[in-house]
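One structure coming up, written as structure tokens, with questions to follow.
Removed: one protein chain of the complex. Kept in place: all other protein chains.
Think of it as A and B in the order they're written, each chain with its own count starting at 1.
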Amino acid sequence: MLGKCIENVRKTTPLVHNITNYVTVNDVANVLLACGGSPIMSDEPDDVVDITSICGGLNINIGTLNKSSIEAMFLAGKRANELDHKVLLDPVGAGASKLRTDTAVKLMDEVHFTVIRGNISEIKTLAQGSGTTKGVDADVADAVTEESLDSAVKFAKDFAKKSGSIVAITGAIDLVADADRCFVIRNGRPEMGRITGTGCQLSGMMTAFLVANPDNLLEGAAAAVCTMGLAGEIGWENMQDGDGNSTYRNRIIDAIYNMDGETLDKGAKYEVR
Amino acid sequence: MLGKCIENVRKTTPLVHNITNYVTVNDVANVLLACGGSPIMSDEPDDVVDITSICGGLNINIGTLNKSSIEAMFLAGKRANELDHKVLLDPVGAGASKLRTDTAVKLMDEVHFTVIRGNISEIKTLAQGSGTTKGVDADVADAVTEESLDSAVKFAKDFAKKSGSIVAITGAIDLVADADRCFVIRNGRPEMGRITGTGCQLSGMMTAFLVANPDNLLEGAAAAVCTMGLAGEIGWENMQDGDGNSTYRNRIIDAIYNMDGETLDKGAKYEVR
Partner (left out) sequence: MLGKCIENVRKTTPLVHNITNYVTVNDVANVLLACGGSPIMSDEPDDVVDITSICGGLNINIGTLNKSSIEAMFLAGKRANELDHKVLLDPVGAGASKLRTDTAVKLMDEVHFTVIRGNISEIKTLAQGSGTTKGVDADVADAVTEESLDSAVKFAKDFAKKSGSIVAITGAIDLVADADRCFVIRNGRPEMGRITGTGCQLSGMMTAFLVANPDNLLEGAAAAVCTMGLAGEIGWENMQDGDGNSTYRNRIIDAIYNMDGETLDKGAKYEVR
């Protein structure tokens, strides 16, 4: 079933507008091309409304936010909402600075996000900080493990219900939840954390999956997570003596480039709770 | 003959100032180093006049333009013109937003470009939009194919004549034209479109070729196009099972690094019309 989701991306070549950080932007673009999407980047307030209008999805990542790009995020997000585009928020570093936390919370207040994707720490920050989501119990462990899984799943569903967004929490175990269902995903490898930007790459790719699977958004988001994790597994199998994180980065993107629906269906490791 | 052009780059190590987008800037720098040039990047208005003054060429790419970098483009472009440097315009996304179209058109009005390089859609936008070039018949097909080739060649020459710039239109078939002659180039592979920034890379590299071949600008521009396309062919031959667009990106830059004049002369596929 998830395999169908990546096939839909390849069939429809969704154009995704990215307002993303300059650290990992090249990888985000190449991952979008690898999965069958098409990337465009623009973060100038006078440019983003036009650009997002010709796209199907918008990926907002606050990793290297600045005053100008923050303004662009609000303008693009509101326009994307008007056009009923899919919109994703990647709140990089929420909790690490006041500006990042405030920006992410305010974005949640003024823009409707199809998906919010981050690590557990970022997502907890948003759950506690947002007016919209006041009342969500974020007293969950700082890592999603088998031991903390039940409470983490409940937290993800609760936050999804309050925010009206699909919530994707990525880590050793990944969760992708709406109010009712939560995909618990066990793909991926710990070495992926030694590459910069695998999270950013996932956010870009997930936006393409949302655009290509409008009638199955939860499955689409989960399929993107499985694709990334499975590519991490396949890429690792292809590592040679002397290879390290730079080659691993290339091999993961390569594995996404070569991923078809059948491979994804066979390799995806998930349960739905 | 084109082989001589890349040898001239390697002999003279032209220093190229790039005001380019942050998506593909690292690849632009590495491609410039691969072909024998030397890159420097600066997009701060208070910095660009000094920086462009010590270079031989200027590459302006509007891919992630912002208010500050736009100001820098005009300042650097005018200074480069005063110094008789080679200047290239890559109008990324012209036609996709008003800001991009307006910026590219205004740049053409106020800066003389040695070369304008883009895809057919971007170049048509400029041909229609620019006061300088009013009257060019841009009623040409949206892709340069064998069927549309005659009209595309005529369009490229007409636009070159009106604008006073060499016009490079890249796609499945590449055209590099001045008012009188048009190189029709058939190097390259369709998979290059699955890598972000091969066009941006070409623009950076082409600027180095212009600086190194001041008496044969048209040949220099065509040689850069052939080098990129041929590197795409050589890089593809070296692909292994499991490789994808990320590895392909590396192999193309590697192929440029290893390209000599003889290889280019043997592999370049072009006719002059």
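Here, contacts are C-beta pairs under 8 Å (C-beta built on N, C-alpha and C of every residue); 3 or more make two chains touch, one makes a residue touch a chain.
All values derive from a computational prediction rather than experimental measurement.
Participant: With the missing chain put back, one of A:Glu7, A:Asp27 or A:Asp254 would touch it. Which one?
Facilitator: Selected residue, touching the omitted chain: A:Asp27.
Participant: Using the touch definition up top, pick the residue from A:Ile19, A:Val140, A:Ile195 or A:Ile234 that touches the left-out chain.
Facilitator: For the chain that is not drawn, the touching residue is A:Ile195.
Participant: Pick out which of A:Ile6, A:Leu33, A:Val49 or A:Leu65 touches the chain that's been left out of the picture.
Facilitator: Looking across A:Ile6, A:Leu33, A:Val49 or A:Leu65, the contact with the absent chain belongs to A:Leu65.
Participant: Please output the residues of subunit A touching the missing chain, sorted low to high.
Facilitator: Against the missing chain, subunit A presents residues 21-24, 26-27, 63-67, 93, 96-100, 194-197, 242-247, 249-250.
Participant: State which residues belonging to subunit B touch the missing partner chain.
Facilitator: 22, 25-26, 29-30, 33-34, 39-44, 46-47, 50-51, 54, 68, 234, 238, 249-258
Convention: only the chains that are shown with their structure count from here on.
Participant: Nearest whole angstrom, what separates the Cα centre of subunit A from the Cα centre of subunit B?
Facilitator: 34
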